[in-house]
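A protein chain is absent from this complex, but the other protein chains hold their places.
Coming up: chain A.
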Amino acid sequence: MKEKLDTVSATDRKMLIGLHLGNGYGSQSGAWRMPWVDRQQSVTVVIPMRSSTFQD
């Protein structure tokens, strides 16, 4: 989960956006069963790391 704190004036106020990763698969209960999802996702460290660098 990433977020950025911004202390600028009210007119230049920017939104904070954080990412909820949850169990690693997604917020919907059927997420892990989707054919394009890797079953190992929630036990593998590599895949969550990919998710957290998406803004680079």
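Basically, contacts are C-beta pairs under 8 Å (C-beta built on N, C-alpha and C of every residue); 3 or more make two chains touch, one makes a residue touch a chain; residues count from 1.
Rule of thumb we're sticking to: contacts and distances are computed from a predicted model.
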Protein name, per the UniProt record, of whichever chain is missing from view ("Peptide ABC transporter ATP-binding protein", "Multiple sugar transport system permease protein", "Luciferase-like monooxygenase" or "Sporulation and spore germination"): "Luciferase-like monooxygenase"
Touching residues on chain A - with respect to the absent chain: 1-7, 13-22, 24-31, 34, 36-38, 41, 47, 51, 54-55
